[in-house]
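Step one of this worksheet: look at the structure below.
Left out: one protein chain. Kept in place: all the others.
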Amino acid sequence: MAISTDLPVSGFISPATTDEALATLQELGSSATVLAGGTDIMVQLQAGQIQPETLLYIGNLDDLRGIDRKEKTVGIGSLVTHHQLATDAELSARLPALAEACSTIGGWQTQEVGTLGGNVCNASPAADTIAPLLVADASITLASTGGTRSMPLAEFVLGRRSTAARPEELLTRLDISPCDAGTGEVYLKVAPRTAMEVAVVGLAVRISMTDGLVSDARIAAVAVAAVPFRSAAAEHALIGSRLEPEAVEEASRLLAAEAEPIDDARASASYRRMVLPRLLGRAVDIAKSRALEE
Amino acid sequence: MTALGAAAPRRDADPKVRGTATYGVDVSLPGMIHGAILRSPVARGRIRRIDTSKAEAMPGVWAVITASDAPSHRTGLKIRDERVFAADLIAYEGEPIAAVAAQSREFARRAVAAIEVDIEEEQPVVDMDLALTDDAPLVHPEWESYEPVGDDFPRGGNVCAEMSSDPGGVEEAFAAADHVIEDEYRSQRQYQAYLEPKGVVAVYAGGRYTVHIAHQYPFRVRDRLAEALGISSSDVRVVGHHIGGGFGAKLDVSLEPYAALLARATGRPVKIVNERSEDLITCQCREDAVFRVRSAVSSDGRILGREIDVLINAGAAGTDGPYLASIAFILAGAPYRVGPTRVRCRSVYTNTAPTGAYRGVSGTHVIFALERHTDHIARTLDIDRREFRLKNLITDGDALLNGQELPDAGIFAKAFDAVEERAPWAERAREPYTGVGIAATVWLTNSQPGSVILKLNEDGGLGVITGATENGSGAVAMGVTQIAAEELRISPDQVVVSMPDTDTSPYDAGSQGSRTTHVVGRAVGKAATELRQKIYEIAATMLEAAVEDLELVDGGVTVKGSPGTKLTLAEIAAQATARGESLAATGTHATPQPKFDPTCASGLLFPTFPTPTYHVHLAEVRVDPVTGNVEVLRYVVAQEVGTVVNPLGVEGQVQGGVAQGLGYALWENLTIGEDGRYRQRNLESYRLPLATDVPRVETIILEHPDEGGPFGAKGVAEPPIVPVAAAIANAVSDAVGAPIDAIPITPQAVLEALGRSGR
Partner (left out) sequence: MQLTLNVNGRMRTLDASPAATLLDVLRDELGLIGTKEGCVEGECGACTVLVDGRPVDSCIFAAHAVGSREVTTIEGVGAVDATPLQQAMVEAGAVQCGFCTPGFVMTLTALLDENPSPDEATIRRSIAGNICRCTGYSQIVDAVLQLSGGDR
């Protein structure tokens, strides 16, 4: 029932080019709140959780909406929407976990305006896109008036609503390795209903099979720790195996041990602990069958 | 052509589908300003200081009012325990402390935030069992000074109301039992979650208040607002607008006193609209309950006797709790024969937001408990769960525990048969992690009075002037409309039903208890009988025929057997006007109270179920052993309705009611913390069923025309929600191989149950 007494937002700026946007960010620094699709920022603003001084709308920056498709890597502009990623046939084939994750965010209205960059920068511990991005070895690019810099996604996401971006920087692009032949992946989201949910547990698994053996395994979880993470220990338990039940059980045990779920408004820690290990088993089955599909 | 049973488009469909319908929240008057309410952030405490000076000094603020600007006497539906503003003791989170009028909603909310209130917090009374212990703090320390409305009833301390019945023979039954089966069931609160938040626009002019509102019961608003302000009902006018859902939450006053007081203080129309979280907390949602039951059972499958003890949570105000305390007792006598049954139900005060009416009042948790218990008995006796029910079904002439005879209870057996034909039961080995459940209930058609005026318009169309409200169910836009059309043998699109206005509409008891089509339809029938007579009398002189030789056919009057002699209704109306005669008539109806035994219980404020209807539901579910999610594979409803007035309307009530029931069973988890505050506070955390969550309901409609109903129609809208949680819980319990004793059935509860059963 609390109502905010803070001052209302005093400015709304809509730069027409990325250079303009960066110049404005340089000038305003942390007094500017970057606004893209608004599905996080506007909700938080309406709820009184944030009190921006100036809204910097970057939706007109068309050069951030591109998808750069190469054989070994896909470059996705930070303003590409969840709907675009969910419905792009080529990306659904090469990055199925990311496409699946995007299709589970909110509903159609959310996906139409919500952006990949926004989901990453909001950095919810339960962010659906972050798990598939982690198993895809994503790196992000930040731009400022001083130039650009890149880093692995895992170094960029620090905690809830907290990233390594400096106030004057804008996330412009994410570079991701797609699945090649013999590699399959999946994103599984656990939530009470079938849509409009924040993940209670989210799990992305990517498996590469060569001659019946696992040559590579990547496992990333969201909503079961303060920060989305990849479980190296669980991955190593699968690599070199044939995904025998014992290997999968061991990986599940290791994944669960690394998770630090909490009780929150959505679910209890004990529920998350019950779900996570069995969910890995289900994800591995699906990733394996997709890997063998070709 | 007949209007009855036709899938006629509802008369309000066009404005709704085009977006031109004006709802309560859409009302805008010239010069209107906006109000907002300061509500207590804590569940219990004492106000030590209020300082409104900063708020009053803010630009754009017109007025700030507190307890000292409002009457301090208490009002209520049955127990006068509510006051307009808290002055000293705070009894629940959300209790109004002050209100502001300002030039915009934004300004009003900022001003509310600028009011300084010091509250000395106290430990709230939250748990009902704890509230009933001897040393529990009193939620209402001054309860003894509270006046009842009408006759007093059993109550005291934190017991807001108590209903009890002890017929004798219960101990003997337990002594003779082969098995004693004992259970405790818990159910959570449910938010009605109508899409249109509550809102009101109040005007004060010429010594009278006019209130514009979307409300299910305008006459109650008139009377309760007048009572709250200490004025006469005639000084209040309530004007109804399209309602964006209510489901029981829009049956009582809420924002009206504040808007009215601010309108008087400022001389301007004042609009107040709830924010969604404010609406959720103050809606007066369905109560949470604890249901304890033990049954004395014989090995051959009879229920020899039973003892039931129910706690229903009133929250911090009784509202309709004293009436709801009767529901468990009434439902306990159906649909299965039980021997002597001792029932006690207490409505308990706690320092939580007051609860109130929601579709299928109390029935949803009572039937959940009784039907889960029935499954438990069947399993204990190793009798098929459906067979056990059929064996004990009541039939024509059997009586409820209150002595009320159900002359047509044999419909239960027909409903079970109908479901069986559609979805054969057969407890066979099924796919792993799937289960089936069945549940049945009787429900009522509320009997409270309604009056209508019918007037024949000059073009031969029919005006229906009524205080009845269209809450969305179609009871007015379809039910009353089509009944009126049928009575006059005209097309439904020639019928215009007025919006309610307490200055000009005759009294109606509101859209509650599934009553509108039935009661208002009968009133229409009575008025139509008189109106037809007047029409015939005029036509008789015009046609030079005898009244008894005339009949209404297709928008006109003819001499029986001579279709060529037809006069249109327009011609007759013109003639009436020329003669200075009015073609209007009034009809009033209230369903007679069924006979019952008035000595059967004490505190039985809701004594009977008039015009009962009969219902059987079947659910098939699959549980996910990894996540605990429940998928509803199939849902079948056999519903008895008397007569179908509009099949689209009936279908809509079943699909919609079941969807609400599924939410109640699986996703809508409204819980209260130790601090007495709701944990779920918006539509992100309070999970409503979505289009991808709910299955298609398979609906079987049974028609048994009721001689007391308009063309035989009975109440339709509530029953579809009542047995859903029971059917689902029985199905989930079957799927997991372990009892399910609480709703909503969370994924965690499913996984834990699977863990217990080892599946």
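Just so it is clear, A and B label the chains in written order, and each chain counts residues from 1 on its own.
As a convention for this text, a contact is a pair of C-beta atoms (placed from the backbone, for glycine too) under 8 Å apart; a residue touches a chain by one contact, two chains touch by 3 or more.
What you see is a predicted model, and the numbers here were worked out from it, not measured in a lab.
The chain that is not displayed touches the following shown chains in the complete assembly: A, B. Considering the full assembly, A:V43 is the residue among A:L28, A:V43 or A:I67 that touches the omitted chain. Note on the undisplayed chain: of the listed residues B:I33, B:L393 or B:V694, the one touching it is B:V694. Panel shows subunit A; residues 8-12, 14, 35, 38-39, 42-43, 45-47, 52, 54-55, 57, 59-60, 106-110, 112-113, 194-196 of it touch the chain omitted from the view.
Where subunit B meets the chain that is not shown, the touching residues are 7, 9-10, 12-23, 25-26, 28, 192-197, 242-245, 247, 275-276, 471-474, 648-649, 651-652, 654-660, 682-684, 688-692, 694, 696-697.
Here, only the chains that are shown with their structure count from here on.
Per-chain CA centroids place subunit A at a distance of 44 Å from subunit B.
Considering their complex, residues 1-5, 8, 47, 107, 190, 192-198, 265-268, 270-271, 274-275, 278-279, 281-282 of subunit A touch subunit B. Those residues of subunit B whose C-beta lies close enough to touch subunit A in the complex are 36, 39-41, 93-94, 106, 109-110, 112-114, 277-278, 281, 625-629, 666-667, 679-680, 682, 684-685, 687, 689-690, 692-693, 746-748, 751, 755.
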